[in-house]
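Heads up, one of the protein chains got dropped from this complex, but the rest are sitting where they should.
Now for chain A:
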Amino acid sequence: MNRRDFNQLISMGAAGIMMPALPAFSRTVTPEALLEPGLDVSMKKRLADAALNAAKSKGATYADVRIGRYLNQFILTRENKVQAIINSESYGVGVRVIANGCWGFASVGDARDESVVAKAAETAVTIAKANSRLLTEPVQLAPQKGFGEVSWKAPIKRNAFEVPVKEKVDLLLSANSAAMQNGANFVNNVLFQINEQKYFASTDGTYADQDIHRIGPSFTVTAVDPGNGRFATRNSLSSPMGMGYDYLQVNPKDKSTGITTRYNKGYDMLEDITSAAKQAKEKLSAKSVEGGKYDLVLDPSHLWLTIHESVGHPLELDRVLGYEANYAGTSFVTLDKLQSKNFAYGSKEVNIVADKTQVDSLGAVGWDDEGVKTKKWDLVRDGILVNYQAIRDQVHIIGEKESQGCCYADNWSSVQFQRMANVSLEAGKTPLSVQNMIKDVKKGIYIIGDGSFSIDQQRYNFQFGGQLFYEIKDGQIAGMLKDVAYQANTKEFWNSCVAVCDQSDYRLGGAFNDGKGQPGQSSAVSHGSATARFNGVNVINTARKI
(Lines give C-alpha, C1' and ligand atoms only; values in the text may rest on other atoms or scores of the structure.)
Protein backbone atom coordinates (compact mmCIF):
# COMPACT_ATOMS: atom_id res chain seq x y z
CA MET A 1 0.00 0.00 0.00
CA ASN A 2 1.02 3.53 -0.52
CA ARG A 3 2.81 5.38 2.22
CA ARG A 4 0.14 8.06 2.24
CA ASP A 5 -2.53 5.55 3.09
CA PHE A 6 -5.82 6.48 4.56
CA ASN A 7 -5.11 5.20 8.03
CA GLN A 8 -2.16 7.50 8.15
CA LEU A 9 -4.25 10.27 6.76
CA ILE A 10 -6.61 10.24 9.65
CA SER A 11 -4.43 8.98 12.46
CA MET A 12 -1.79 11.53 11.62
CA GLY A 13 -0.40 13.65 14.31
CA ALA A 14 0.59 16.01 11.52
CA ALA A 15 -0.52 19.56 11.15
CA GLY A 16 -4.21 20.33 11.04
CA ILE A 17 -6.11 18.92 8.13
CA MET A 18 -4.20 16.77 5.75
CA MET A 19 -5.88 17.00 2.40
CA PRO A 20 -6.49 13.74 0.60
CA ALA A 21 -4.70 13.36 -2.69
CA LEU A 22 -7.15 14.34 -5.41
CA PRO A 23 -6.98 12.75 -8.86
CA ALA A 24 -4.65 14.59 -11.22
CA PHE A 25 -5.93 17.84 -12.71
CA SER A 26 -8.96 18.01 -10.46
CA ARG A 27 -11.03 21.12 -10.11
CA THR A 28 -13.47 21.71 -7.29
CA VAL A 29 -17.17 21.68 -8.05
CA THR A 30 -20.42 22.04 -6.15
CA PRO A 31 -21.99 18.89 -4.69
CA GLU A 32 -24.78 19.21 -7.28
CA ALA A 33 -22.25 19.07 -10.14
CA LEU A 34 -21.30 15.56 -9.02
CA LEU A 35 -24.72 14.45 -10.25
CA GLU A 36 -24.47 16.06 -13.68
CA PRO A 37 -24.44 13.38 -16.38
CA GLY A 38 -21.22 14.26 -18.21
CA LEU A 39 -20.81 13.68 -21.92
CA ASP A 40 -23.44 11.70 -23.80
CA VAL A 41 -22.26 8.23 -24.85
CA SER A 42 -22.65 9.03 -28.56
CA MET A 43 -20.38 12.06 -28.12
CA LYS A 44 -17.82 9.89 -26.34
CA LYS A 45 -17.89 7.47 -29.26
CA ARG A 46 -17.31 10.33 -31.71
CA LEU A 47 -14.30 11.54 -29.70
CA ALA A 48 -12.96 8.01 -29.40
CA ASP A 49 -13.28 7.36 -33.14
CA ALA A 50 -11.50 10.63 -33.88
CA ALA A 51 -8.56 9.46 -31.73
CA LEU A 52 -8.48 5.93 -33.16
CA ASN A 53 -8.67 7.14 -36.76
CA ALA A 54 -5.96 9.76 -36.23
CA ALA A 55 -3.67 7.18 -34.63
CA LYS A 56 -4.19 4.68 -37.46
CA SER A 57 -3.67 7.29 -40.17
CA LYS A 58 -0.34 8.25 -38.56
CA GLY A 59 0.81 4.63 -38.64
CA ALA A 60 -0.31 3.09 -35.35
CA THR A 61 -0.90 -0.66 -35.54
CA TYR A 62 -2.98 -0.55 -32.36
CA ALA A 63 -4.63 2.27 -30.42
CA ASP A 64 -6.89 2.66 -27.44
CA VAL A 65 -8.50 5.70 -25.93
CA ARG A 66 -9.88 6.32 -22.45
CA ILE A 67 -12.27 9.17 -21.82
CA GLY A 68 -12.37 9.57 -18.07
CA ARG A 69 -14.45 11.63 -15.67
CA TYR A 70 -13.39 11.23 -12.04
CA LEU A 71 -15.68 12.58 -9.35
CA ASN A 72 -14.72 12.72 -5.69
CA GLN A 73 -16.22 13.95 -2.47
CA PHE A 74 -14.27 13.98 0.78
CA ILE A 75 -15.76 14.93 4.12
CA LEU A 76 -13.26 15.40 6.94
CA THR A 77 -14.30 15.88 10.56
CA ARG A 78 -12.78 15.83 14.02
CA GLU A 79 -14.75 15.75 17.28
CA ASN A 80 -17.62 18.23 16.82
CA LYS A 81 -16.17 20.03 13.80
CA VAL A 82 -16.32 19.68 10.04
CA GLN A 83 -12.76 20.39 8.87
CA ALA A 84 -13.38 20.26 5.15
CA ILE A 85 -15.80 19.17 2.46
CA ILE A 86 -14.13 18.80 -0.92
CA ASN A 87 -15.96 18.06 -4.16
CA SER A 88 -13.84 17.62 -7.24
CA GLU A 89 -14.02 16.62 -10.87
CA SER A 90 -11.24 15.64 -13.25
CA TYR A 91 -12.04 15.11 -16.93
CA GLY A 92 -9.83 14.31 -19.88
CA VAL A 93 -8.71 11.84 -22.50
CA GLY A 94 -5.70 9.50 -22.69
CA VAL A 95 -4.60 7.82 -25.92
CA ARG A 96 -2.22 4.87 -26.08
CA VAL A 97 -0.80 3.50 -29.31
CA ILE A 98 1.65 0.99 -30.72
CA ALA A 99 3.75 2.33 -33.60
CA ASN A 100 6.98 0.79 -34.89
CA GLY A 101 6.38 -1.92 -32.28
CA CYS A 102 6.67 0.55 -29.40
CA TRP A 103 4.16 2.00 -26.91
CA GLY A 104 3.37 5.70 -26.96
CA PHE A 105 0.99 7.65 -24.76
CA ALA A 106 -0.42 11.17 -24.65
CA SER A 107 -3.26 12.80 -22.78
CA VAL A 108 -5.25 15.99 -22.85
CA GLY A 109 -7.47 17.61 -20.24
CA ASP A 110 -10.97 19.00 -20.77
CA ALA A 111 -11.10 17.60 -24.31
CA ARG A 112 -14.58 17.93 -25.80
CA ASP A 113 -13.55 18.46 -29.39
CA GLU A 114 -12.63 15.80 -31.97
CA SER A 115 -9.64 17.74 -33.29
CA VAL A 116 -8.10 18.07 -29.81
CA VAL A 117 -8.41 14.33 -29.18
CA ALA A 118 -7.03 13.52 -32.65
CA LYS A 119 -4.02 15.71 -31.91
CA ALA A 120 -3.33 13.80 -28.69
CA ALA A 121 -3.44 10.57 -30.70
CA GLU A 122 -0.94 11.97 -33.19
CA THR A 123 1.36 13.00 -30.31
CA ALA A 124 1.17 9.48 -28.91
CA VAL A 125 2.27 8.08 -32.28
CA THR A 126 5.15 10.58 -32.51
CA ILE A 127 6.34 9.55 -29.04
CA ALA A 128 6.07 5.85 -29.89
CA LYS A 129 8.13 6.31 -33.04
CA ALA A 130 10.76 8.38 -31.20
CA ASN A 131 11.13 5.81 -28.42
CA SER A 132 11.18 2.89 -30.88
CA ARG A 133 14.80 3.84 -31.67
CA LEU A 134 15.74 2.63 -28.19
CA LEU A 135 13.81 -0.62 -28.46
CA THR A 136 15.34 -4.05 -29.08
CA GLU A 137 12.15 -6.15 -28.89
CA PRO A 138 8.78 -5.02 -30.28
CA VAL A 139 5.69 -5.16 -28.04
CA GLN A 140 3.76 -8.46 -28.37
CA LEU A 141 0.13 -7.75 -27.73
CA ALA A 142 -2.18 -10.70 -27.06
CA PRO A 143 -5.08 -10.64 -29.54
CA GLN A 144 -8.38 -9.46 -28.19
CA LYS A 145 -11.77 -9.67 -29.88
CA GLY A 146 -13.88 -6.55 -30.04
CA PHE A 147 -17.11 -6.48 -28.03
CA GLY A 148 -18.85 -3.66 -29.92
CA GLU A 149 -20.75 -1.09 -27.90
CA VAL A 150 -21.13 -2.39 -24.35
CA SER A 151 -21.65 -0.94 -20.90
CA TRP A 152 -21.17 -1.87 -17.25
CA LYS A 153 -22.53 -0.25 -14.10
CA ALA A 154 -21.58 -1.06 -10.53
CA PRO A 155 -24.70 -2.59 -8.95
CA ILE A 156 -25.05 0.09 -6.27
CA LYS A 157 -28.31 0.58 -4.45
CA ARG A 158 -27.85 4.23 -3.46
CA ASN A 159 -25.49 6.66 -5.20
CA ALA A 160 -23.54 8.37 -2.40
CA PHE A 161 -23.57 11.65 -4.32
CA GLU A 162 -27.37 11.66 -4.19
CA VAL A 163 -27.27 11.65 -0.39
CA PRO A 164 -27.40 15.24 0.91
CA VAL A 165 -24.09 16.41 2.38
CA LYS A 166 -25.94 17.31 5.58
CA GLU A 167 -27.06 13.70 6.09
CA LYS A 168 -23.46 12.53 5.79
CA VAL A 169 -22.09 15.25 8.05
CA ASP A 170 -24.78 14.44 10.64
CA LEU A 171 -23.77 10.77 10.58
CA LEU A 172 -20.08 11.56 11.07
CA LEU A 173 -20.68 14.12 13.82
CA SER A 174 -23.12 11.89 15.69
CA ALA A 175 -20.59 9.07 15.50
CA ASN A 176 -17.90 11.43 16.83
CA SER A 177 -20.21 12.43 19.64
CA ALA A 178 -20.81 8.75 20.51
CA ALA A 179 -17.04 8.24 20.66
CA MET A 180 -16.52 11.22 22.97
CA GLN A 181 -19.37 10.06 25.23
CA ASN A 182 -17.73 6.66 25.52
CA GLY A 183 -14.37 7.88 26.68
CA ALA A 184 -12.49 9.00 23.57
CA ASN A 185 -10.29 12.06 23.93
CA PHE A 186 -10.11 12.67 20.19
CA VAL A 187 -11.73 11.37 17.05
CA ASN A 188 -10.93 11.95 13.38
CA ASN A 189 -13.63 10.69 11.05
CA VAL A 190 -13.64 10.90 7.27
CA LEU A 191 -15.83 9.77 4.40
CA PHE A 192 -14.48 9.31 0.88
CA GLN A 193 -16.77 8.81 -2.11
CA ILE A 194 -15.60 8.20 -5.63
CA ASN A 195 -17.30 7.79 -9.01
CA GLU A 196 -15.17 6.86 -12.03
CA GLN A 197 -16.99 7.29 -15.33
CA LYS A 198 -14.79 5.62 -17.91
CA TYR A 199 -15.26 5.17 -21.61
CA PHE A 200 -12.82 2.85 -23.36
CA ALA A 201 -12.45 2.26 -27.08
CA SER A 202 -9.83 0.43 -29.09
CA THR A 203 -8.97 -0.48 -32.65
CA ASP A 204 -10.09 -4.02 -31.70
CA GLY A 205 -13.65 -2.74 -31.93
CA THR A 206 -14.69 -2.41 -28.29
CA TYR A 207 -16.54 0.65 -26.98
CA ALA A 208 -17.10 0.15 -23.27
CA ASP A 209 -18.93 2.70 -21.14
CA GLN A 210 -18.50 2.03 -17.43
CA ASP A 211 -19.73 3.55 -14.18
CA ILE A 212 -17.75 2.63 -11.05
CA HIS A 213 -18.57 3.66 -7.50
CA ARG A 214 -16.50 3.41 -4.33
CA ILE A 215 -17.06 4.45 -0.75
CA GLY A 216 -14.71 4.51 2.24
CA PRO A 217 -15.73 5.56 5.75
CA SER A 218 -12.80 5.55 8.15
CA PHE A 219 -12.10 6.85 11.65
CA THR A 220 -9.41 6.88 14.32
CA VAL A 221 -10.34 7.20 17.98
CA THR A 222 -7.61 8.26 20.43
CA ALA A 223 -7.56 7.75 24.18
CA VAL A 224 -4.99 9.61 26.28
CA ASP A 225 -3.82 8.98 29.83
CA PRO A 226 -2.34 12.34 30.80
CA GLY A 227 -1.11 10.93 34.11
CA ASN A 228 1.54 8.78 32.48
CA GLY A 229 1.68 10.43 29.04
CA ARG A 230 0.46 7.26 27.27
CA PHE A 231 -1.98 7.22 24.37
CA ALA A 232 -3.68 4.55 22.28
CA THR A 233 -5.75 4.55 19.11
CA ARG A 234 -8.34 2.30 17.56
CA ASN A 235 -9.16 2.61 13.86
CA SER A 236 -12.51 1.71 12.34
CA LEU A 237 -13.18 -1.89 11.31
CA SER A 238 -14.84 -0.64 8.12
CA SER A 239 -13.44 -1.29 4.68
CA PRO A 240 -13.48 0.79 1.53
CA MET A 241 -15.95 -0.94 -0.80
CA GLY A 242 -17.09 -0.87 -4.40
CA MET A 243 -20.53 0.13 -3.20
CA GLY A 244 -22.77 3.16 -2.90
CA TYR A 245 -24.11 4.72 0.28
CA ASP A 246 -25.83 1.36 0.89
CA TYR A 247 -22.60 0.30 2.64
CA LEU A 248 -23.63 2.60 5.52
CA GLN A 249 -27.03 0.93 5.81
CA VAL A 250 -27.07 -0.98 9.10
CA ASN A 251 -28.16 -4.58 8.63
CA PRO A 252 -27.97 -7.26 11.36
CA LYS A 253 -27.24 -9.87 8.66
CA ASP A 254 -23.98 -8.10 7.88
CA LYS A 255 -22.67 -8.32 11.43
CA SER A 256 -20.33 -10.97 12.81
CA THR A 257 -20.71 -10.81 16.55
CA GLY A 258 -18.09 -11.95 19.02
CA ILE A 259 -15.53 -10.23 21.22
CA THR A 260 -16.20 -7.22 19.01
CA THR A 261 -18.56 -6.87 16.05
CA ARG A 262 -17.08 -7.06 12.55
CA TYR A 263 -18.96 -6.03 9.40
CA ASN A 264 -19.63 -7.40 5.96
CA LYS A 265 -21.54 -5.28 3.42
CA GLY A 266 -23.44 -3.09 5.86
CA TYR A 267 -21.32 -1.02 8.20
CA ASP A 268 -22.71 0.23 11.53
CA MET A 269 -20.50 3.25 12.19
CA LEU A 270 -22.22 4.24 15.45
CA GLU A 271 -21.82 0.78 16.94
CA ASP A 272 -18.19 0.43 15.80
CA ILE A 273 -17.12 3.85 17.04
CA THR A 274 -18.74 3.23 20.42
CA SER A 275 -16.75 -0.01 20.75
CA ALA A 276 -13.63 1.76 19.46
CA ALA A 277 -13.79 4.42 22.18
CA LYS A 278 -14.06 1.78 24.90
CA GLN A 279 -11.36 -0.38 23.34
CA ALA A 280 -8.90 2.51 22.90
CA LYS A 281 -9.17 3.11 26.65
CA GLU A 282 -8.87 -0.60 27.38
CA LYS A 283 -5.68 -0.70 25.28
CA LEU A 284 -4.00 1.80 27.64
CA SER A 285 -3.99 -0.78 30.43
CA ALA A 286 -3.87 -3.98 28.36
CA LYS A 287 -1.22 -6.59 29.05
CA SER A 288 1.96 -6.18 27.00
CA VAL A 289 2.55 -9.32 24.91
CA GLU A 290 5.37 -11.71 25.68
CA GLY A 291 7.30 -12.36 22.46
CA GLY A 292 7.45 -15.91 21.10
CA LYS A 293 5.62 -18.41 18.90
CA TYR A 294 1.83 -18.25 18.85
CA ASP A 295 -0.97 -19.72 16.80
CA LEU A 296 -2.63 -16.74 15.13
CA VAL A 297 -6.35 -16.47 14.43
CA LEU A 298 -6.68 -13.68 11.87
CA ASP A 299 -9.95 -11.89 11.17
CA PRO A 300 -10.69 -10.86 7.54
CA SER A 301 -10.48 -7.18 8.63
CA HIS A 302 -6.81 -7.94 9.29
CA LEU A 303 -5.93 -10.75 6.90
CA TRP A 304 -6.80 -8.75 3.76
CA LEU A 305 -3.62 -6.71 4.12
CA THR A 306 -1.43 -9.77 4.63
CA ILE A 307 -2.98 -11.30 1.47
CA HIS A 308 -2.44 -8.03 -0.40
CA GLU A 309 1.24 -7.72 0.48
CA SER A 310 2.35 -11.36 0.54
CA VAL A 311 0.23 -12.88 -2.26
CA GLY A 312 -1.23 -10.08 -4.40
CA HIS A 313 2.03 -8.25 -5.04
CA PRO A 314 4.50 -11.11 -5.56
CA LEU A 315 2.15 -12.63 -8.17
CA GLU A 316 2.19 -9.52 -10.37
CA LEU A 317 4.04 -10.54 -13.52
CA ASP A 318 5.60 -7.11 -14.16
CA ARG A 319 7.35 -7.34 -10.80
CA VAL A 320 8.49 -10.87 -11.52
CA LEU A 321 10.01 -9.66 -14.82
CA GLY A 322 11.81 -6.66 -13.25
CA TYR A 323 9.75 -3.72 -14.51
CA GLU A 324 9.29 -2.42 -10.96
CA ALA A 325 12.85 -3.15 -9.79
CA ASN A 326 13.71 0.49 -9.11
CA TYR A 327 10.77 1.18 -6.84
CA ALA A 328 8.22 -1.38 -5.67
CA GLY A 329 10.68 -4.22 -6.20
CA THR A 330 10.74 -7.61 -7.85
CA SER A 331 9.31 -10.92 -6.62
CA PHE A 332 10.52 -14.15 -5.06
CA VAL A 333 7.96 -16.01 -7.20
CA THR A 334 10.24 -16.42 -10.21
CA LEU A 335 8.98 -18.00 -13.46
CA ASP A 336 10.63 -21.38 -12.70
CA LYS A 337 8.35 -21.75 -9.67
CA LEU A 338 5.27 -21.58 -11.88
CA GLN A 339 6.82 -23.84 -14.50
CA SER A 340 7.66 -26.49 -11.88
CA LYS A 341 3.90 -26.93 -11.23
CA ASN A 342 4.69 -28.05 -7.69
CA PHE A 343 5.64 -24.88 -5.84
CA ALA A 344 3.85 -25.08 -2.50
CA TYR A 345 2.92 -21.47 -1.86
CA GLY A 346 0.81 -22.56 1.05
CA SER A 347 -0.74 -25.54 2.79
CA LYS A 348 -3.55 -27.55 1.18
CA GLU A 349 -6.06 -25.25 2.91
CA VAL A 350 -4.83 -22.31 0.84
CA ASN A 351 -6.84 -21.52 -2.30
CA ILE A 352 -6.31 -18.05 -3.65
CA VAL A 353 -8.19 -16.51 -6.55
CA ALA A 354 -7.86 -13.31 -8.53
CA ASP A 355 -11.23 -11.84 -9.47
CA LYS A 356 -12.10 -8.67 -11.34
CA THR A 357 -15.83 -9.47 -11.27
CA GLN A 358 -16.52 -9.88 -7.53
CA VAL A 359 -19.70 -7.97 -6.66
CA ASP A 360 -19.20 -4.92 -4.36
CA SER A 361 -15.41 -5.23 -4.54
CA LEU A 362 -13.16 -2.25 -5.27
CA GLY A 363 -11.62 -3.86 -8.34
CA ALA A 364 -14.83 -4.94 -10.08
CA VAL A 365 -15.38 -3.71 -13.65
CA GLY A 366 -16.82 -5.23 -16.80
CA TRP A 367 -13.81 -4.55 -19.04
CA ASP A 368 -10.29 -3.62 -17.99
CA ASP A 369 -8.40 -0.57 -19.27
CA GLU A 370 -7.28 -2.37 -22.42
CA GLY A 371 -10.65 -3.80 -23.44
CA VAL A 372 -10.38 -7.28 -21.94
CA LYS A 373 -13.55 -8.74 -20.45
CA THR A 374 -12.86 -9.28 -16.78
CA LYS A 375 -12.89 -12.68 -15.14
CA LYS A 376 -11.92 -14.79 -12.15
CA TRP A 377 -8.89 -17.12 -12.19
CA ASP A 378 -6.87 -19.26 -9.81
CA LEU A 379 -3.52 -18.13 -8.44
CA VAL A 380 -2.99 -20.83 -5.82
CA ARG A 381 -5.00 -24.08 -5.86
CA ASP A 382 -4.71 -26.60 -2.98
CA GLY A 383 -1.57 -24.75 -1.92
CA ILE A 384 0.19 -24.99 -5.31
CA LEU A 385 1.11 -21.91 -7.37
CA VAL A 386 -0.85 -22.05 -10.64
CA ASN A 387 -0.77 -18.55 -12.16
CA TYR A 388 0.20 -14.87 -12.08
CA GLN A 389 -1.65 -11.66 -12.86
CA ALA A 390 -0.73 -10.50 -16.37
CA ILE A 391 -1.95 -8.18 -19.11
CA ARG A 392 -1.93 -8.20 -22.91
CA ASP A 393 1.73 -7.38 -23.54
CA GLN A 394 2.91 -9.96 -20.97
CA VAL A 395 0.74 -13.08 -21.22
CA HIS A 396 2.84 -14.70 -23.96
CA ILE A 397 5.67 -14.93 -21.40
CA ILE A 398 3.64 -17.35 -19.29
CA GLY A 399 2.27 -19.25 -22.27
CA GLU A 400 -1.25 -17.85 -22.02
CA LYS A 401 -3.20 -16.83 -25.12
CA GLU A 402 -5.30 -14.08 -23.63
CA SER A 403 -4.89 -11.39 -21.00
CA GLN A 404 -6.34 -11.91 -17.54
CA GLY A 405 -7.93 -8.46 -17.68
CA CYS A 406 -6.16 -6.60 -14.88
CA CYS A 407 -4.88 -3.51 -16.66
CA TYR A 408 -5.66 -0.18 -15.00
CA ALA A 409 -4.76 3.52 -15.07
CA ASP A 410 -5.69 5.73 -12.12
CA ASN A 411 -6.57 8.74 -14.26
CA TRP A 412 -7.10 9.75 -17.90
CA SER A 413 -3.68 11.39 -17.70
CA SER A 414 -1.88 8.20 -16.58
CA VAL A 415 -0.84 5.33 -18.82
CA GLN A 416 -2.48 1.98 -18.01
CA PHE A 417 -0.35 -0.91 -16.75
CA GLN A 418 -0.67 -4.18 -14.88
CA ARG A 419 -2.38 -3.75 -11.51
CA MET A 420 -3.53 -6.14 -8.85
CA ALA A 421 -6.95 -7.75 -9.25
CA ASN A 422 -9.04 -8.46 -6.16
CA VAL A 423 -6.98 -11.30 -4.69
CA SER A 424 -8.80 -13.38 -2.09
CA LEU A 425 -8.46 -16.46 0.07
CA GLU A 426 -11.36 -18.82 -0.52
CA ALA A 427 -13.40 -19.81 2.51
CA GLY A 428 -12.98 -23.33 3.88
CA LYS A 429 -15.22 -26.06 2.41
CA THR A 430 -16.09 -27.71 5.72
CA PRO A 431 -18.30 -25.86 8.20
CA LEU A 432 -16.17 -24.03 10.77
CA SER A 433 -17.10 -21.04 12.90
CA VAL A 434 -14.65 -18.59 14.49
CA GLN A 435 -15.74 -19.82 17.90
CA ASN A 436 -14.89 -23.40 17.02
CA MET A 437 -11.59 -22.36 15.49
CA ILE A 438 -10.57 -20.56 18.71
CA LYS A 439 -11.73 -23.53 20.83
CA ASP A 440 -8.85 -25.66 19.50
CA VAL A 441 -6.08 -23.09 20.07
CA LYS A 442 -3.93 -23.64 23.18
CA LYS A 443 -1.62 -20.63 23.00
CA GLY A 444 -2.64 -18.05 20.48
CA ILE A 445 -3.53 -14.49 19.57
CA TYR A 446 -6.73 -13.38 17.84
CA ILE A 447 -6.05 -10.30 15.69
CA ILE A 448 -8.76 -7.97 14.36
CA GLY A 449 -8.21 -4.93 12.10
CA ASP A 450 -5.15 -3.86 10.14
CA GLY A 451 -2.24 -1.95 11.64
CA SER A 452 1.34 -1.25 10.70
CA PHE A 453 2.65 -3.21 7.70
CA SER A 454 6.02 -3.72 6.04
CA ILE A 455 7.42 -6.30 3.60
CA ASP A 456 10.66 -6.63 1.69
CA GLN A 457 11.03 -5.82 -2.01
CA GLN A 458 10.81 -9.48 -3.07
CA ARG A 459 7.99 -10.26 -0.63
CA TYR A 460 9.69 -12.81 1.59
CA ASN A 461 9.86 -11.19 5.03
CA PHE A 462 6.93 -9.28 6.48
CA GLN A 463 5.77 -7.72 9.72
CA PHE A 464 2.19 -6.82 10.54
CA GLY A 465 0.47 -5.15 13.48
CA GLY A 466 -3.30 -4.84 13.97
CA GLN A 467 -6.02 -2.91 15.78
CA LEU A 468 -7.16 -5.39 18.44
CA PHE A 469 -5.22 -8.31 19.93
CA TYR A 470 -6.74 -10.92 22.22
CA GLU A 471 -4.81 -13.61 24.00
CA ILE A 472 -6.14 -17.15 23.50
CA LYS A 473 -5.37 -19.62 26.31
CA ASP A 474 -6.61 -23.20 26.16
CA GLY A 475 -9.39 -22.40 23.71
CA GLN A 476 -10.66 -19.32 25.56
CA ILE A 477 -10.15 -15.61 24.97
CA ALA A 478 -8.16 -14.53 28.03
CA GLY A 479 -8.09 -10.75 27.56
CA MET A 480 -6.66 -7.90 25.54
CA LEU A 481 -2.98 -7.68 24.59
CA LYS A 482 -0.97 -4.77 23.26
CA ASP A 483 2.44 -4.16 21.61
CA VAL A 484 1.88 -7.09 19.22
CA ALA A 485 3.43 -7.55 15.77
CA TYR A 486 4.13 -10.78 13.92
CA GLN A 487 7.06 -11.43 11.60
CA ALA A 488 7.14 -14.25 9.09
CA ASN A 489 8.40 -15.50 5.76
CA THR A 490 5.65 -15.58 3.11
CA LYS A 491 6.03 -19.25 2.16
CA GLU A 492 6.42 -20.48 5.73
CA PHE A 493 3.44 -18.39 6.83
CA TRP A 494 1.03 -19.65 4.16
CA ASN A 495 2.24 -23.21 4.72
CA SER A 496 1.40 -22.82 8.42
CA CYS A 497 -2.26 -22.18 7.56
CA VAL A 498 -4.15 -25.08 9.16
CA ALA A 499 -7.76 -23.95 8.83
CA VAL A 500 -10.01 -21.39 7.17
CA CYS A 501 -13.53 -20.72 8.47
CA ASP A 502 -16.47 -21.36 6.19
CA GLN A 503 -18.26 -19.08 3.74
CA SER A 504 -20.59 -17.64 6.42
CA ASP A 505 -17.57 -15.76 7.83
CA TYR A 506 -16.28 -14.53 4.42
CA ARG A 507 -15.85 -10.75 4.28
CA LEU A 508 -14.00 -8.17 2.14
CA GLY A 509 -11.24 -5.84 3.24
CA GLY A 510 -9.30 -3.53 0.98
CA ALA A 511 -7.54 -0.30 0.19
CA PHE A 512 -8.19 2.70 -2.02
CA ASN A 513 -4.56 3.46 -2.55
CA ASP A 514 -2.33 0.60 -3.60
CA GLY A 515 0.76 2.40 -4.92
CA LYS A 516 2.92 1.31 -7.85
CA GLY A 517 4.84 2.77 -10.77
CA GLN A 518 7.02 5.81 -11.37
CA PRO A 519 5.47 8.36 -11.38
CA GLY A 520 3.26 6.69 -8.80
CA GLN A 521 -0.30 5.60 -9.56
CA SER A 522 -2.80 4.41 -7.01
CA SER A 523 -5.36 1.66 -7.44
CA ALA A 524 -8.27 0.39 -5.34
CA VAL A 525 -8.45 -3.30 -4.56
CA SER A 526 -10.41 -5.66 -2.29
CA HIS A 527 -9.28 -8.85 -0.60
CA GLY A 528 -11.75 -11.35 0.80
CA SER A 529 -11.28 -14.14 3.29
CA ALA A 530 -12.86 -15.89 6.20
CA THR A 531 -11.05 -16.02 9.55
CA ALA A 532 -7.98 -18.24 9.21
CA ARG A 533 -5.58 -19.95 11.61
CA PHE A 534 -1.78 -19.99 11.23
CA ASN A 535 0.31 -22.11 13.60
CA GLY A 536 3.58 -21.22 15.29
CA VAL A 537 4.08 -17.68 14.00
CA ASN A 538 6.79 -15.49 15.53
CA VAL A 539 5.34 -12.61 17.57
CA ILE A 540 7.46 -9.72 18.82
CA ASN A 541 6.82 -7.16 21.54
CA THR A 542 7.01 -3.68 20.01
CA ALA A 543 7.16 -1.58 23.22
CA ARG A 544 10.41 0.32 23.70
CA LYS A 545 11.65 2.45 26.58
CA ILE A 546 13.23 5.76 25.76
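The rule we apply is simple: contacts are C-beta pairs under 8 Å (C-beta built on N, C-alpha and C of every residue); 3 or more make two chains touch, one makes a residue touch a chain; residues count from 1.
Keep in mind that, in the parts below, contacts and distances are computed from a predicted model.
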Pick, from "Twin-arginine translocation pathway signal", "Trimethylamine N-oxide transport system ATP-binding protein TmoW", "Fe-S cluster assembly protein SufD" or "Predicted Zn-dependent protease or its inactivated homolog", the protein name that UniProt gives for the chain of this complex that is not shown. "Predicted Zn-dependent protease or its inactivated homolog"
From the listed residues A:276, A:437, A:468 or A:485, report the one that touches the chain absent from this view. A:485
Going by the contact rule already stated, which one of A:28, A:57 or A:476 would touch the omitted chain in the full complex? A:28
Can you work out which residue in A:307, A:415 or A:448 touches the chain that's missing from view? A:415
Can you work out which residue in A:131, A:159 or A:249 touches the chain that's missing from view? A:131
May I ask you to list the residues on chain A that touch the chain which is not drawn? 3, 11, 13-16, 24-30, 81-83, 85-86, 88, 103, 105, 109-110, 127, 130-131, 134-137, 169, 185-186, 222, 224, 226-231, 233, 321-327, 329-330, 332, 334, 415, 417, 452-461, 463, 465, 483, 485, 487, 489, 518-519, 538, 540, 542-546
